[in-house]
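Heads up, one of the protein chains got dropped from this complex, but the rest are sitting where they should.
For chain A:
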Amino acid sequence: MSTDQPTNQPTNQPGNEARGSEPAWLLVTRREVVSRITDKSFLFGTAFMVVLIAGFIGFNAWQEERTDQVTLAATPDSVAMATAVADGAPEVDEDVEVTVVEVDDREAAEAALLDDEADAWLHPGDDGWQLTSESSEQGSLTGVVEAVVSQQVLADNAADVGTTVEALQAGSTVSTDFLRGDAEKAGVAHAVGFVFVFLFYFAALVFGMQLASSVIEEKQSRIVEIIAAAIPLRHLLAGKVLGNTALAMIQLLVYLAVGLVGLSFTSYSSYVPALSGPTAWFIAFFFAGFVALACLWAVAGSLASRTEDLQATSTPLTMLMLVMFFGGLSLDGRGQVIASFVPPVSAVVMPKRILAGGVEWWEPLLALGLLAAFAAVTVWVGERLYRRALLQTGGRVSLRQAWSAAE
């Protein structure tokens, strides 16, 4: 073995020295996005969700459009009434279509029911009229029959005493009026609000967990040491948060687009234009809220040393997610107004309030500003914790250790 010092100096290939045009955080972001969207389980998950949304809307639309075809058996003594029911059905329930089948007598009617040739048999009973069916009540038919028969009998009775139904009912109607929109609109707002809360919860949990476990993957395999020697960890964190935020936003936009387009094919299509404003607000709140939480998820990942630790280090966050979920769903009145300004809960509560209406123009802006400020704080705190915890190995790192650790 020789101690001679060679004189030749390390050589470097030309062009390797200068960093490529891309900054480090962008490289990290791209890797996060590419490795995820080429991942089959992610693609399947997204496709499944899209099918689920489209299927749900489609099913409801179909359910609505569908007309119930029912066959009503009538013995000679009830043909007149059955025909009246068939004629009057569209007025009572537009989705029910009644066909009358004439049968000779009671036995024939019962046989028709048992053979499924008829769905029900209308005949005079001891006191009024009776609708007999095989074993289960025919929901929509019963409603129609009740309405038509009572109308018919009422008219007959009224004629018997020399008056008319109109005369009897004069002045008895109660009409409703809503100061804040109508019930259907409130229902739609409520349903869409639920969807908003759910989408946020779902995305924050799924992408948050994903982010945390990818942080552990890097920490556990020690690739983070190779990366830390090459680029500042701040860039690594920024890239991971941005990459996952981009993925979550893309997924959210796909779901919302499928949902809104789907809705426009249903009888609720008239609500789509009115929903687009609140939806745009929701996207903005989602973005700020997601970034705020993403940094915390990254910290949860960096505090763990092994995947098994994640359960423990992420518990506070999963709790927070649950609070946001149930808070978003259940809060109302003054509580809702207050929560709509408190980050990060405001990310779900304010869009709900916007949907319900009656929000001053400055309220969403203020809430969004507060949420963005909160996100800035979590990014700052998260970056410090992440940077210090990431390179500590051997067991879980406590928040206090991470905060005060030397770098």
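In this text, contacts are C-beta pairs under 8 Å (C-beta built on N, C-alpha and C of every residue); 3 or more make two chains touch, one makes a residue touch a chain; residues count from 1.
Criterion: contacts and distances are computed from a predicted model.
Engineer: What name does the UniProt record list for the absent chain among "ATP-binding cassette domain-containing protein", "Serine-protein kinase RsbW", "SRPBCC domain-containing protein" or "Sodium:solute symporter family protein"?
Structural biologist: Hidden chain identified via UniProt as "ATP-binding cassette domain-containing protein".
Engineer: Looking at the full complex, which residue from A:A191, A:A230 or A:I338 touches the chain that isn't shown here?
Structural biologist: Counting the whole complex, the residue in contact with the absent chain is A:A230.
Engineer: Determine and list the chain A residues touching the chain excluded from the picture.
Structural biologist: Residues of chain A in touch with the missing chain: 1-3, 5-13, 15-22, 24, 27-28, 31, 35, 217-218, 221-232, 391, 406-407.
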